[in-house]
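If you scroll down you'll find the structure; I have some questions about it.
Apart from one protein chain that is not included, each protein chain of the complex appears where it belongs.
Chains: A, B and C, in written order; residue numbering restarts at 1 for each.
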Amino acid sequence: MNLRKIVQESDTVPGRVFDIAVLVLIAISIVSLSVETLPDLSPRLKQALSSLEIGITVLFTVEYGLRIATAPNKWKYIFSFYGAIDLIAIAPFYLFLGIDLYAIRAFRLFRVFRILKLTRYGRAMDHFGKAILEIREEATIFILATMLLLYLSAAGIYYFEHDAQPDAFQSIFHSMWWAVATLTTVGYGDVYPVTAGGKAFTFVILMCGLGIVAVPAGLISSALSKVRRDEEH
Amino acid sequence: MNLRKIVQESDTVPGRVFDIAVLVLIAISIVSLSVETLPDLSPRLKQALSSLEIGITVLFTVEYGLRIATAPNKWKYIFSFYGAIDLIAIAPFYLFLGIDLYAIRAFRLFRVFRILKLTRYGRAMDHFGKAILEIREEATIFILATMLLLYLSAAGIYYFEHDAQPDAFQSIFHSMWWAVATLTTVGYGDVYPVTAGGKAFTFVILMCGLGIVAVPAGLISSALSKVRRDEEH
Amino acid sequence: MNLRKIVQESDTVPGRVFDIAVLVLIAISIVSLSVETLPDLSPRLKQALSSLEIGITVLFTVEYGLRIATAPNKWKYIFSFYGAIDLIAIAPFYLFLGIDLYAIRAFRLFRVFRILKLTRYGRAMDHFGKAILEIREEATIFILATMLLLYLSAAGIYYFEHDAQPDAFQSIFHSMWWAVATLTTVGYGDVYPVTAGGKAFTFVILMCGLGIVAVPAGLISSALSKVRRDEEH
Partner (left out) sequence: MNLRKIVQESDTVPGRVFDIAVLVLIAISIVSLSVETLPDLSPRLKQALSSLEIGITVLFTVEYGLRIATAPNKWKYIFSFYGAIDLIAIAPFYLFLGIDLYAIRAFRLFRVFRILKLTRYGRAMDHFGKAILEIREEATIFILATMLLLYLSAAGIYYFEHDAQPDAFQSIFHSMWWAVATLTTVGYGDVYPVTAGGKAFTFVILMCGLGIVAVPAGLISSALSKVRRDEEH
């Protein structure tokens, strides 16, 4: 069936046109979403954006129908990652008519990745996929260790700074915000230790925290090296 | 003996249940510790959390007893890393009845890692262990060089900024706080150079400081690559 | 023809002198550009800098002419990367006599790289070139994923913080500034979330954002490793 080729593949001219049309729709949808949040829009522009949103959603619904109709295995598609993303891109509109959930509309961006899968970027995507598989367990341990370090940092700084800055470090939960901003080295500067003990503690925590950037870089690097080496043989 | 299998291993159903029960206890203990630090708790909730803490400590004590009783080599367990962590999780409660050391209770989190050792994460933990062993000496030199750079940064910025900002850069010890926040690129913004000399010095120091993130990433990456390569052969 | 050797190559003494003369001219041009931006310059210094600029541009024009004259393939040179840079270094002066475009004059710095190509740094430049080629597609996907994450961060933080801080998070476009400063871990501290939801969202985003530093480090590392390995065989 020809429709299947157009919707599911991208090695024919109509297939590419379909893919590009979907990409353009996603782009329009995202720009429209962003413009809607601008302050002081004229009522006419608001009306136009609202109509545009309805149009895009209808087109996405048609596309979703086509994808189900042409899928070799309909249920597999519906419950796949891309099937879920395609549904999330349209479902909120029908479920909460009127109440528009901006945040969920932003998820439409994920649809971009499907297009990549079909093109020459497939091999590179495959590299990332294999690398993630290779370090799945190390990454889990790393994330666990990071959470642990974050919690210990929050508990520690609460202990040192609570008396000096009872507002910024009200509880371990409040101290967690400091721990996140510090260990990722963002350092907004809205909260920081002022006592000598708190500063010394921060020093120790930051030395451990260097690993928070270094370990994932090392993991990804060694995994990608392995993937490339495996490819050569 | 069956009890040993339950406590020490996790490949039987009761063994897994025991492990999960300990994990849940740790989680409850940590949540309870965090909630206790919240301001404006009702006296009743405080009372409840206090009772919960007693209950958890009793259960951890029973678990500690079981681990000693079922350990193949009792003294080895008691003086092992995990034995020490298990003791630290309960000892403060008995030693300082009434005076509760929050910070030490947070160390209970380390107990989470024992569970990992027994499961399929064992191999990944092993990778990290071998990688650390591989770069032990390089890491020591790196830490030493970092300390040196931190000290030289603090001494240098003290020299440049002391006259312009006598409060923030009171002494080399005070300047150390700036050095830590700057070289780790946290940059809270509570202290920063204002003189042209101090800014130029910061520029030079930061160029060296790029290595502070790059060297550990490189070390971990090369070590993990080696561990994977060794595994292949 | 001897002039060709002097202009195009650098393995003879006059060739090296020519290269160094161009480097010195670039350096003078850059220093002059920087000094011109200093406030409170005396009219005489301004006049001198202006004359210097005319002199340098004339010399660069002569050089550009020489390069065209001695190029083995004139059109190829004119439309090459270095040909374009050489033209950009002089064209604005003639096109907008009087209106000086500082920003464009700064591009003259790129001319420095041509000199590198000819010297012993050629092999190292080659390493970087091969490494970029190796990871071209992975890098494209990474940049796309980064843009996506930036957009989702901006949309998310707008959702959480718009009501609490309508000024800082006026729209998704305004929130993008926060997303950039946060995900790159710069963290100026001019905008940051204040609500519990916004802080929790920032935590999640920053955990993903660790990859923004780790993935390029891993990509570059694995590509350079491959380039070195290929060289050995």
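Definition applied: a contact is a pair of C-beta atoms (placed from the backbone, for glycine too) under 8 Å apart; a residue touches a chain by one contact, two chains touch by 3 or more.
Because the structure is predicted, anything quoted here is derived from the model rather than measured.
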Touching partners, among the displayed chains, of the absent chain: A, B, C
Chain not shown: contacting residue from C:S34, C:S50, C:S80 or C:T140: C:S34
Candidates C:P14, C:G55 or C:G189 - the one touching the absent chain: C:G189
Residue touching the undisplayed chain, where the options are C:V24, C:A124, C:A164 or C:A196: C:A124
Interface with the undisplayed chain - residues on chain C: 30, 33-34, 37-39, 102-103, 106-107, 109-110, 112, 116, 120-121, 123-125, 127-128, 131, 143, 146, 176-177, 180-181, 184-190, 212-213, 216-221, 223-225, 227-228
For chain B, the residues touching the chain missing from this view: 137-138, 140-141, 144, 148, 151-152, 155-156, 158-159, 162, 166, 170-173, 182, 185-189, 192, 199, 202-203, 206-207, 209-211, 213-215, 217-219, 221-222, 225-226
Hidden partner interface residues of chain A, rising order: 185-189, 214, 217-218, 221, 225
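Keep in mind that, in the parts below, only the chains that are shown with their structure count from here on.
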Option reproducing the contacts of A-B, where over half of them reappear, out of A-C or B-C: A-C
C-alpha-based rotation, chain A on chain C, 0 to 180 degrees, nearest 5: 90
Proportion of interface numbers common to chain B and chain C (over half same, under half different): same
Distance between chain centroids, defined by C-alpha means - chain A, chain C (Å): 28
Approximate Å spacing (C-alpha centroids) for the pair chain B, chain C: 40
Interface hub residues of chain B, defined as touching at least two other chains: 185-189, 217-218, 221, 225
